[in-house]
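Take this structure, written in structure tokens, and hold onto it; I'll ask about it next.
With one protein chain removed, the remaining protein chains of the complex are shown where they sit.
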Amino acid sequence: MIPELGQFALILATMLALLLGILPLWGAVNRNIVWQSLARPAAFLQFALVVLSFACLAASFLSNDFSVKYVAEHSNRLLPRAYQFAAVWGGHEGSLLLWVLMLTGWTAAVALFSQSLPLNMVARVLGVLGLVAVGFMAFILITSNPFDRLFPIPADGRDLNPLLQDPGLVIHPPMLYMGYVGMSVAFAFAIAALISGRLDAAWARWSRPWTVIAWSFLTFGIGLGSWWAYYELGWGGWWFWDPVENASLMPWLVGTALIHSLMVTEKRGSFKAWTVLLAIAAFSLSLLGTFLVRSGVLTSVHAFATDPARGIFVLCFLAIVIGASLTLFAWRAPAVTLGGSMGLVSRESFLLLNSVLLVVATGAVLLGTLYPLIIDALNLGKLSVGPPYFNLVFAPLMVPLLFVLVPGTVAHWREARLNDMVLRLRWIALAAFLLAIGLPFLFGEWSAGTALGVFLGMWVALGSLQHVVERIRKPGRIGGSFWGMHLAHFGMAVLVLGITGVKSFEVERDVRMALGDTVTIAPYTFRLADMVDVKGPNYKAMQAHVEVLKNDQVIEVLYPEKRRYFSSAMPMTEAAIDSGVLRDLYVSLGDPLPGDTPSWSMRVYYKPFVPWLWAGVLMMVFGGVLAALDRRYRRGSVSPLQTAGEALSSAS
Amino acid sequence: MKWMLGFAMLMACVVRAGDAPPMAEDPQVEARLVVIAEELRCLVCQNESLASSHAELAEDLRREVRKLIREDKSDAEIKTYLVDRYGDFVLYRPQVKPLTWPLWFGPFLMLLLAVWGLWRYLRLRKNALLAQAEPQHEPIVDTRAKD
Partner (left out) sequence: MNKKFLIPLGLFAALVVFLAVGLTRDPREIPSPLVGKPAPDFSLPVLAGDKPFSPADMNGKVWLFNVWATWCVACREEHPLLVEFSKNSKVPVVGLSYKEIQPQDMANGPMKDAEKLQLARERSLRFLQRQGNPYSLSVLDLDGRVGIDYGVYGVPETYLIDKQGVIRYKRVGPLTPQILQDTLLPLIQKWEAS
């Protein structure tokens, strides 16, 4: 009963999405107020129905209803409750339902928080979101229905992949999807603006907070994925340039460019066409990511069970949505006005440079990710493009970006004086330079790469600090935008320093240990004190007790495990990590080794600055949230001067 | 008396728990192996490098690479050995040859193109605005640096 209810709710939601997609948009064209005002209620009702549908699927999981095929494939009686719930989005069909839940959620949020927007804009934006929803819902109902029944009903389900039985699984996909799907709002605003011809500073002001929130979620989701891979996979890696990782990075890069471009459009009415294109691109890359993961076109550890039929559907959907958007762009964008003037050196040109560098970086990642496919499609053979390529190509593009970040935040709008900026920034430039020369020696060997990383990280960090200090001294309220920007930039600096630190100074020891043996990575010593058998809810494990000593004092005991889950043949490594402010100590238990005394293979890592990776990401996330919640964007707090300015700039 | 000394030394060897020996038989060979293997793709677990994969074939191939390292083969020779048997697919760093020129030079060209485009745009824009600007239509927007 419940699965059928869930399916029925989804069907109704699809019909509502269709209604939302057609009537309000039509109503905006022929000025039919009644049809336009259908948008908000339709958005709310659509969301409610999808919530119901999702709840039904969740209920099926929590009640172990193995007559539902999807539940049988992704759950198990022994699976702990929390993971039974998380299993709802553990497979292709359920994850799509999660996507739709978020899409309709964002749509409802836009419906709720758009009171200050003119009705015809609201109608258009919600209409576009409705059309996107129709595509996804249809995809689910036609090719990927999670409510399909299974007969005969198995007594127990197939277990979830043990790798996925982890708190990280509970939050990583939802956060990531919030980001991906959130980009649809900026997209909808852009399309609405193109359709109506109303492409102005006001549009940018409306779009910006939505885009920044989506960006924050995406940052968080990507960071979570990295962190999860780090502690779950057992060898301390955190970024592999895997196609699906790249699929999440690309919308992030373009999203970052979009946020900065929106600033210029909002402030000076400039770059409108470019900003619109970025908004279309950000969401398109989200959709492309969906396609890449589910079509079987690329090999990836993340890929869901693939099926060419699904691939065809998604590709058609992709082609229609993006093709139509880009056609609309080609048709309408040329008529867009230029906005204010700007000098060759000005904040606008710095922000444009930011766009350019981020877009080129995105292009490089896209090229590397798709090149094997292109070569194969042209029948020219099979090749691989992996981390060596991406590292070599991506890092050099980030260097100028990080460098111009600081002058970009202090440059005047419209016309900036290079001399003034040099004067203003000379001390932090010197400080960063000196730190770059000196700091690496404290942690190990000096190298040009390390120094460059330290320089850029310190440059950005000091730049933000200097700016904040200067601003605090002046009178006047400081808005969330300011704090948010600097927190996010500072977070970026921390991230860069973290990456530089760990890549330059990490140490790995791969040893065989018997009870009592030690291995030293100065100033820490690791001793294998004991090895015991433990039992978990659905697994059996071998657990090592590893004492960590510093100055002959035991400061910590780590418990790495090797688990054997009951319903899966694969053994899983659970690494043990001791996190400090400046470093992680990471121990991974390997296989027992043959020999007279029992011994095991162990991998011991000293990973300096890894916690800075996560700290940096969190700072960026909170920076984004702060910026989005700036009073400027909330209802009724727009100053008359600003509205007048917008009105005039949209008239020009 | 000598036997007591000998016995004590023997006991010292037996009783003292030691420094864990490295898994690898030859750390220097191993170090080179890791550097080379990180740039190679495992053919079975195709999302992992040859260095980190646990697949049986990966272990066999690592064994082969160790053998080649001991024979003093260069990195390039070792990679060629594998490419001869498995094709370009096994290299995570694609070779630079006409087939991969767009891949290797593409990003740089994109950057040049983009920067040139940016320059042209700013120039053209300046001229276009000069052409159409009339003083009273300048937007009333605060242009002082917003902190």
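We just call them A and B in the order they show up, numbering each chain from 1.
Following the convention adopted for this analysis, a contact is a pair of C-beta atoms (placed from the backbone, for glycine too) under 8 Å apart; a residue touches a chain by one contact, two chains touch by 3 or more.
Bear in mind that the values here come from a model prediction, so they are computed numbers and not experimental data.
Within the whole complex, the absent chain has one touching residue among A:S95, A:T256 or A:S295, and that is A:S295. Contact with the chain that does not appear here is found for just one residue of A:I33, A:L344, A:A377 or A:I555, A:A377. Remark: the omitted chain is touched by one listed residue; of A:M1, A:V34, A:A330 or A:V469 this is A:A330. Even with one chain removed from view, chain A keeps its contact list with that chain: residues 273, 277, 280-281, 284, 291, 295-299, 308, 311-312, 315, 318-319, 322-323, 326-327, 329-330, 333-334, 370, 372-374, 376-377, 381-382, 594. Residues of chain B in touch with the missing chain: 43-44, 46, 56-57, 60-61, 64, 83-87, 89.
One rule holds for everything that comes next: only the chains that are shown with their structure count from here on.
Between the Cα centres of chain A and chain B there is a gap of 23 Å.
Looking at the complex, you find that chain A touches chain B at residues 235, 237, 240, 242, 267-269, 299-301, 338, 340-342, 344, 347, 349, 352-353, 356-357, 359-360, 363-364, 367-368, 371, 375, 380-389, 392-393, 397, 410-414, 467, 471, 474, 478, 482, 509-520, 528, 590, 601-602, 641, 644-645, 648-649, 652. Against chain A, the residues of chain B that register as touching in their complex are 17-24, 30, 38-39, 41, 46-49, 52, 87-94, 99-100, 102-103, 106-107, 110-111, 114-115, 117-118, 121-122, 125-126, 128-129, 133, 137-147.
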